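A single protein chain has been removed from this complex, and every other one stays in its place.
Then we have chain A:
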Amino acid sequence: MADVTAVTASRTHGAARRSTHTLRLRVSAALIAVAVLAVLLVPPLVRLDQQAVDLAAELLPPSPTHPFGTDDMGRDLLLRCVHGLRVSLLVGVVAAFTATLIGTAVGATAGALGGWADRMVMRMVDTLSSVPHLLLGIFVVAMFRPGVWPVVVSVALTHWLSTARIVRAEVLSLRSRPYIDAAVSGGASRWRVTVRHLLPAVLPQAGLAAVLMVPHAMWHESALSFLGLGLPTHTASLGTLIQDARGSLLAGQWWPTLFPGLFLIIPTLAVAGLAGVWRERINPRRRSELML
C-alpha cells in the first residue's frame, strides 16, 4: 500500500513538473515568437519613422497615442524599442552563433588532437579568460569606427571561450569510447572521426551554449552601446536607448529607461526558460524521471 502511495505521489509529482515545464515552454516560446515577429514585421510594414523628431511632444508619459511614451526628442518609444530590439537581437544572434562556431572549432580541435596541441590551446583559452571580457570587447571595438559589425566581432571574439571549454571536455570524454576505437580501426582519418563521430555528439551541447549566449551577447552589446563605444548614438539599440534616457530618469521620467530595459530583460528570461527546458530534454536521466 505504501508503495502504491509512493508511486502515485511520484506520478503526481512528475505530472506537476511536466505541466510546469509545458507552461514554461509555452510562455517562453510565445514571448520569443512575439519579439521575433515584432522585429521582423514592424519595421518594414509600419510606415512610421522611428527617427521622426517632434519637439512639441517631448517626454510624454505613456498614453493611447504613444503606449510607451516619447523620449526627449519626442520620438515614439514603442517604435524606437522595436527598432532597438531588432538591432540588439541581430547583434546577439549573429555574435552568439559566430562565437559558438569559433568555440566549437577550437574546442573540437584541441580535444581531437590531444597532447601538446590541446595543452597549448587550452592555456591560451585560460589566458584570454583571465581578462574581463567586457574590457577585451572594448579593446576590439576601439579599433574600428562605431557600427554594428565591430560590435558583432567584439562579442564573438570574447565569448567563444566557454563554448571551447565545453566542447573540448565533451570531445575528450567521447574520444576514449570504444566506438571511436572501432572507427580508427576501420581506417577513419582524424578528420573523419571528428566530423562524423565527435562533432555530431557535441552539437546539442554547442547548440544549447549558442542559444544561451544570445541574451548574453545582447547584454554585452547594450553595455558597449551604453558606454558609448558600441553602436553610433543615432542607431536605436536597447543600449543606446537606455544611454539616451539616463538624464530624464533623474528628472523623474521613468518610461524612457524602463521600456528598453524590459525589452532586454524579457527576451533574456524567455531564452533562459527555453534553454532550461531543452537542457532537461537532452539529459537522459531527467528524461526518465519526467516519464514517471
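Odds and ends about this structure:
We take it that a contact is a pair of C-beta atoms (placed from the backbone, for glycine too) under 8 Å apart; a residue touches a chain by one contact, two chains touch by 3 or more; residues count from 1.
By our rule, contacts and distances are computed from a predicted model.
This complex has a chain not shown, and the name its UniProt record holds, of "RsbT co-antagonist protein RsbR", "Branched-chain amino acid transport ATP-binding protein LivG", "RNA polymerase sigma factor" or "ABC transporter", is "ABC transporter". Interface note: of A:44, A:64 or A:186, the residue touching the hidden chain in the full complex is A:186. Those residues of chain A that touch the chain absent from the view are 176-179, 181-190, 192-193, 196-197, 200-201.
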